[in-house]
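One chain of protein is taken out of this complex; the other chains stay put.
Our next item is subunit A:
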Amino acid sequence: MEPEAEQFSSLSNPLATVDQLSTSSSQLDGVPADLESSLRFAGAQLTQAAGILLRLPQEIIAQAIVIFHRFYLGSEGGSFRINALKDVSAASLYMTAKISFLPQSTRSVLNVYAYLLSPTSPLRQPLEGTAGKEKPDAESYCLSEGSYQAARATLLQTESIILRAISFITQVTLPHHVALTYLQTLGVLPPSPTEKSSALAARTLAHLNTALFSPQLLYLTHQPPALAVAAIYLAAREVEVKLPSTEWWEVFDVDRETLGFLVVGLGSCEGWIQSEKEKWTETSCPLTLDELEEDVKRRG
């Protein structure tokens, strides 16, 4: 009755392999790597926006974004040219909410996506500045019964496709709660919060949330403890909180190299997001299959 060498996974996630990171279905289908990164970013952003509109907690939204990334991973994963990112985003969010304790009806989810995908939605506008922004036009995102039924069928079908592609691994462990525990362990999160400790915690969580948008797919390459340590390291430097001068990350089983890589990865997110903003000022990032086809065609 010796236990088999199987592991309990509530503190870790399945990670992507090198092969899966070096090639993808989308690239095999002729999506250039830079466009693929943009699509991943747009998908994560769309999911985040929809989650906020559905008033879902960040925990569920973050899990949905990770599942979205898992889906498009590797040559056996999904392809942006076959499964539109808007559908995968919606189905990821719908499914993640369904297995959580805040399930959303298909109608709520589809209404929100209809709004976000409408030509005048904030997501379709330049990301910054109010100049030239149109007011959302209610008619453009009204979901008729017919389109609702069609969208619902797509949603449920996409859900199945996602489950298959991710091998039913719906478990996503997030680094957020790990990070808070580590902050307490480091003694920088006193029971009665100070201004500084609150800022540190907030900045740590902000880094973790930003990492969901990283083109390096940090959530698929590193375990939660490593992400947590890197976020704490970076946040402490920014907020100027003194951490132990020893190599404290070793205590959390994170080595210096991993930490260094992740700190750079997290730190580069801001620049990456800025460049995405600039990249998509003229047109919005292609969210539907048709838009993507056009974009790919235009690039030749």
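Keep this in mind: contacts are C-beta pairs under 8 Å (C-beta built on N, C-alpha and C of every residue); 3 or more make two chains touch, one makes a residue touch a chain; residues count from 1.
Rule of thumb we're sticking to: contacts and distances are computed from a predicted model.
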item	value
Chain left out of the displayed complex - its UniProt protein name, from "EIPR1-like beta-propeller domain-containing protein", "Serine/threonine-protein kinase BUR1", "Vacuolar protein sorting-associated protein 51 homolog" or "UDP-N-acetylglucosamine transferase subunit ALG13"	"Serine/threonine-protein kinase BUR1"
Residue touching the undisplayed chain, where the options are A:V31, A:A62, A:V112 or A:A165	A:A165
Option from A:A33, A:L102 or A:V264 whose C-beta touches the chain left out	A:L102
Residue of A:L53, A:L123 or A:L156 in touch with the missing chain, whole complex considered	A:L156
Touch residues of subunit A, complete complex, unshown partner	1-17, 19-20, 70, 73-74, 76-77, 94-95, 98-99, 101-103, 105-106, 155-157, 159-160, 163-171, 220, 223
